[in-house]
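The complex is shown incomplete by one protein chain, all other protein chains being positioned as in the whole.
This part shows subunit A:
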């Protein structure tokens, strides 16, 4: 009896785990994305519209937030996982290296030329994902709090302007691995001729001198000592932290930086009190980063053709009518009607460059980010001098690059 029950259970489970699109029913695809629910209302609308007009290909939108690419890798390596997976640009190389995605070159064809950040989705001369959205960090400010000051165009101007206002520049300065001070630090370093690592003819090395790093450390620490930034921001990890978003909305903070999706959330709260401008030196080529998300097809998907059809729809202008992100398709980007407050992003985006400059060495971008955030935080909290922290960063990078 027990054996019969076990067999019946196994058969039942086998039936449940089989291909759910067998027979004459519609093809069912799972599309997984990682942005918070609060930012994907427009995406849901677009997916609903697809499902309404494509009864033969139905898409289930799955949210797994925050980004957890390792979960996707675990599922894909065990033969399962969503058909379409949203992948951060910086993660594409890892999943491509593990061959758990389907190459998309034959689908993309010449369409690849229309896309931004293709260097982030290309690995071993194959395209493993389609760049979908593009973003960068722009300067966001409360117009009233900034007063008669113009948005700064250099980092030095930013320090001077911010020091003249209470909480002139609010930024996430925590030492944790994911702390978003990483972006501002890189922007500063890139605009001053350095980078944390660099690839010269295939050989990786550290990309900044001790003096350049010391200068960057002194600059950011100086924001706290000059009063431009309150010390409480040394415990803030994210640009979407309430102390920053509410601070900008209420006028407690004059300036900060954030990606467009967070800015869209902020404008719902603050209305036209806030606006955007390019980051300091943001109109210099390569002085800011081009981030974003790509769409990849799981190698286990039984319906890659249909999955690519959905990807084509998701990258089209139709999706971006409701989805408040910037498309990574140059053509779709030009078709967008961007509100005046978001002009800072649009002006800066063509000058931004992807993080591909950090991809391909033995060091992961996440581990460089952790090392840098820790050392900057160590200076803010008085554990290290800026010279010692700069040396620690160089030593850590050199050790990591050796593998």
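What we mean here is this: contacts are C-beta pairs under 8 Å (C-beta built on N, C-alpha and C of every residue); 3 or more make two chains touch, one makes a residue touch a chain; residues count from 1.
As a working rule, contacts and distances are computed from a predicted model.
Going by its UniProt record, the hidden chain of the complex is named "Sugar ABC transporter permease" among "Sugar ABC transporter permease", "Putative zinc finger protein", "Ger(X)C family spore germination protein" or "Tungstate transport system substrate-binding protein".
Across A:141, A:345 or A:380, the single residue that touches the chain missing here is A:380. Touching the missing chain, out of A:102, A:161, A:237 or A:386, is residue A:237.
Of the listed residues A:226, A:265, A:364 or A:385, the one in contact with the hidden chain in the full complex is A:364.
The set of subunit A residues touching the chain not shown comprises 69-70, 73-74, 77, 94-95, 97-98, 100, 174-179, 230-235, 237, 242-243, 246-247, 252, 363-364, 366-367, 370, 373-375, 377-384, 400.
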